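Here the complex is missing a single protein chain, while all its other protein chains stay put.
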Amino acid sequence: MANPPLTATLLVVCPDRPGIVAAVSRFVFEGGGNIIHADQHTDPEEGVFLQRVEWEMEGFSHDREETIAAFRPIAEAFEMQWRIRFSDETARIAVMVSREGHCMYDLLARRKMGEVRAEIPIVISNHPDLGEGAEQFGAEFRHLPVTADSKPAQERAVLDLLDRHDIDLVVLARYMQILTPDFVSRFPRRIVNIHHSFLPAFAGARPYHKAYERGVKIIGATAHYVTDRLDEGPIIDQDVVRASHRDTVADLIAKGRDLEKVVLARAVLLHLEHRVLVYGNKTVVFD
Amino acid sequence: MANPPLTATLLVVCPDRPGIVAAVSRFVFEGGGNIIHADQHTDPEEGVFLQRVEWEMEGFSHDREETIAAFRPIAEAFEMQWRIRFSDETARIAVMVSREGHCMYDLLARRKMGEVRAEIPIVISNHPDLGEGAEQFGAEFRHLPVTADSKPAQERAVLDLLDRHDIDLVVLARYMQILTPDFVSRFPRRIVNIHHSFLPAFAGARPYHKAYERGVKIIGATAHYVTDRLDEGPIIDQDVVRASHRDTVADLIAKGRDLEKVVLARAVLLHLEHRVLVYGNKTVVFD
Amino acid sequence: MANPPLTATLLVVCPDRPGIVAAVSRFVFEGGGNIIHADQHTDPEEGVFLQRVEWEMEGFSHDREETIAAFRPIAEAFEMQWRIRFSDETARIAVMVSREGHCMYDLLARRKMGEVRAEIPIVISNHPDLGEGAEQFGAEFRHLPVTADSKPAQERAVLDLLDRHDIDLVVLARYMQILTPDFVSRFPRRIVNIHHSFLPAFAGARPYHKAYERGVKIIGATAHYVTDRLDEGPIIDQDVVRASHRDTVADLIAKGRDLEKVVLARAVLLHLEHRVLVYGNKTVVFD
Partner (left out) sequence: MANPPLTATLLVVCPDRPGIVAAVSRFVFEGGGNIIHADQHTDPEEGVFLQRVEWEMEGFSHDREETIAAFRPIAEAFEMQWRIRFSDETARIAVMVSREGHCMYDLLARRKMGEVRAEIPIVISNHPDLGEGAEQFGAEFRHLPVTADSKPAQERAVLDLLDRHDIDLVVLARYMQILTPDFVSRFPRRIVNIHHSFLPAFAGARPYHKAYERGVKIIGATAHYVTDRLDEGPIIDQDVVRASHRDTVADLIAKGRDLEKVVLARAVLLHLEHRVLVYGNKTVVFD
């Protein structure tokens, strides 16, 4: 794939009040920037305004540092939480897995083909099974087993690896361990998990078994940011597929795998393209 | 629509053991019946076998009574729960509603166009709002308000109406009252409800508000048989539609209405065509 | 449903150049308008910019006429095709049908319940079958049969009815006649048709029969604006449902009906809310 032109992406969350859109538009317009994506959202109940604006840096009158400096007064005037990202910043992803490899293979192949524009230097697992698969794609594989007793030490070892690899985003690609609040607090809104059900249905363990027992006619998968509350973090994307009485638990698991890998990859791509904004426990996805 | 040819439909639930399919096939074959639909399902865990066979009565060597009599020895040999229904038996439906009319209008229009081959002689509501709509389709409308105190008396009045109208199937088309176990026990597996969420997510009241608060990216609707346990009866059909951060609660409600009426109608049609078999708390849908 | 607050909706199509968003935002901002929906789209290949902005009139410093007058200089500066609509303007719809009633019943019931905020004073058909159904909802029903020879005269009679009823939007709710270019030219982008296939697959007659013969595993429905080229007008919305070898043509038709009425209603609502912009042969749908 050809390299796309360099762009800047401004993300804004702030109290809703008149004039924000006009101020932001004027900022880009007066710098001579060519806007290639602009979307905004207002939550009237919460009084929150959210915006994503992406423009080409070619022809823009500020360089990167100046852009950030020039926007600061506007941000302060409107009490914005904000950031500006440039499209050639390459995120570094750590993939965490247990025994099921479909999401890991999918992410690694997407990276290799250039669909995922990021580095995946390391795969971490509490089981050894997927080592060969990770390594064949050139990723380092680290097997860090975990028990109830060893969890604090194991998580410290994981965090150490994340630090050493300068990781921006942790992707739980069917990692079947619950992370401690302490771990989660180190990567706020930077841990994406795939849960193998249509949340909030069937949170927790063995969702396909529960779906089978309940006799649902549709199953799903949910990608979300990890928070302290299990399977309750902000949802990024979901998808579903039909099931029937003919489907055994094994059939549901097989159908679910195809959902899981597609939904997780979509969520990772949305995150990497700075298309997901979180407020409260919800997301705004500017796609 | 032209009248379809007269058919017999045999429904079987029994312990799974070898020879059932062979015995049933031979029964229809030896009578000279032309099978137009045959489907079966085995649940190996529960050891349950379920079957639906539909054949044309034209050219079949038994009349209705003889058919039933001739099948009885086979049924007894395999310990079957079974019934045989003939396609010209017209079910009688009571529709129960509160204030939302979309499901009621949809069912009444389908009946008028011949999509639903059944009678709908009566619509019962705890509110007066939909009286004109029901009556314009020629259905009797009965307004039976209900309070916590009056519920037993109101349910007796409803049951009395159902008796007098010789009702086979009660369709809760957005009837926002919980039926007592006593009422439910009078129509086992003959009360179909539409719940305005993707069960088991968001059981109970105000599911669209809960979906909005949770920030889900897909909403759903579920048609199920009513049992003593609220929103936990056997699921007949479900469907979903995408939502986004742009959707207000009102938008979710509007999208949901389109799901609700289609899913409820599908479930009613499946029931009327004897395509739904219940075992345990699940359904087998032979579509 | 409660009356929503009065809003103005500005729709813009113009050559893409910098500063449009800033100018429009400033216009609403400086008038004190509270924006409740804003979305825009740029087609970089065609160099086209499209925008929809909706704001509350309460607190806005201009009345209706002043609003339009005040915006004119901006529109001229950017060479805009534009219009401003106010949310209390009630559109008048004529529904045209042949023999299939599901879309007509659905639209009439939605209007009665307030889902469709418009008048439907008249239903026109080339067959008499649906007269009672239209009239029970209080719409005038006009039976205007048509043959190859009588088509010019019949269309003149239809146009005369549309004029007399001051119709804004013509909805072809399974009207199985092809309108002449002359007729179409009288209601540019104001005739919405539902085609019973997933266009461009199975354009023309008998799409369900063609779908059956081709053995497709999914069928669809398409709502589009009518142009001179049969089934080739700008697509507003589409939807699909799974099919299988078990589905007869009659089953496909039955499944399709549920799609058709939902897709057509969604398209009509999008049109009425001024959410559909047409450019070239495509639509931008700001939902």
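Before moving on, here are some points about what is shown:
Just so it is clear, A, B and C label the chains in written order, and each chain counts residues from 1 on its own.
We take it that contacts are C-beta pairs under 8 Å (C-beta built on N, C-alpha and C of every residue); 3 or more make two chains touch, one makes a residue touch a chain.
None of these values were measured; they are calculated from a predicted model.
Residue in contact with the omitted chain (choice from A:Arg26, A:His165, A:Arg257 or A:Lys282): A:Arg257.
Checked against the full complex, the candidates C:His41, C:Arg174 or C:Lys255 give a single residue touching the omitted chain, namely C:His41.
Where subunit C meets the missing chain, the touching residues are 41, 43, 198-202, 214-218, 220, 234-240, 244-246, 281-285.
Take subunit B: the residues that touch the chain left off the picture are 18-19, 21-22, 25-26, 29, 32-36, 38-40, 42, 44, 242. Looking at subunit A, the residues touching the absent chain are 101-102, 105-106, 109-110, 112-113, 115, 133, 136-137, 246, 254, 257-258, 262, 265-266, 287.
We take it that only the chains that are shown with their structure count from here on.
Computed centre separation for the pair subunit A/subunit B is 41 angstrom, with centres defined by C-alpha atoms. Residue positions of subunit A touching 2 or more other chains: there are none.
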